[in-house]
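For this view, one protein chain was removed and the others were kept in their places.
Moving on, here comes chain A:
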Amino acid sequence: MSDMTKDPATARPSRLATFWDSDFVWSFRHSPVAIIALLVVAVLLLAALFAPLIAPHDPFNPATLNLMNGFTAPGVPNAFTQETFLLGTDDQGRDVFSTILYGLRISLFVGISAVMLAMIIGVVLGLVAAYVGGWTETIIMRVADVQLTFPAILVAMLIFGIAKGITPPEYRNEMAIWVLIVAIALSDWVQFARVVRGAALVEKNKEYVQAARLIGRGPIPIMFRHMLPNVLSPVLVISTISLALAIIAEATLSFLGVGAPPTQPSLGTLIRIGQGYLFSGEWWILLFPSITLLALALSINLLGDWLRDALNPKLR
């Protein structure tokens, strides 16, 4: 109970209780799909976060690797070393379960960072376009339109290529992850900018914005203090869907070989490595990273779907 209020008779319920009782949480509690999706995302997030503690092997420490363990099938003892691996091993004898945990880390890190960057760029540009209008708006939105005519993955590859060209070779592997984040973010900001501009154009004409102008507030406080909180709910929705897309984009780039370097394999890199062995019988090297990616992307998407319905009063 809240002990902040002096008079218990007029005490409002604690913040937590209010939150738990809100329509938002209520709709979550009554949506089995959302609960399962959140559980899957939470498990995968925790698994990625605590990968070093959970993983039975460190796939990046060559000292612990035994080439004799290569191509061990899941659950079957290796013919030479008698070691058993839950999800089998790859060509170099790395435990697939451990590489997935570490790959998940890279994938999630890249995905979340890219979406946050895209969100910041998109929200700021969208707000400015809507509030300032005129030439500024025309230029921002035309750039966005032009970018939309290219497939996002092409834009990301282009940026990746340019970045690779200008970074010195000795830093390339170190920089690869950051370049990946920027490339995905720059291919994704348009979604945010368009949604924010649309919502902000509606908000701009509401009287509370005029009231703020009348008080004398400048454009920056009006945009970020007044309008931003009112356009955030659609941003929240598309950021979840964008997160799934960003993780897939990262996987696609890595699959194409332009993404995460082999020393820091992401789920996409693992899938690329695995697909080489698909037809020679070592199916597990491809299958398990793919399932993980699928579960992650699907859960985030379902969560985004639920969020969209919960935040849209018309659908209630």
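Assume a residue touches a chain if its C-beta (ideal position, glycine included) is under 8 Å from a C-beta of that chain, and two chains touch if they have at least 3 such contacts; residues count from 1.
As a working rule, contacts and distances are computed from a predicted model.
Entry comment: the absent subunit's protein name, as recorded by UniProt, is "Glutathione import ATP-binding protein GsiA", drawn from "NADH-quinone oxidoreductase subunit C", "Sugar ABC transporter", "Glutathione import ATP-binding protein GsiA" or "Sulfurtransferase TusA family protein". Among the residues A:Gly161, A:Gly198, A:Pro229 or A:Gly276, only A:Pro229 touches the chain that is left out of the figure.
Only one of A:Trp26, A:Phe50 or A:Phe80 touches the chain withheld from this view, namely A:Trp26. Chain A residues in contact with the hidden partner, per the touch definition given at the top, are 10, 23, 26, 206-208, 210-217, 226, 229-230.
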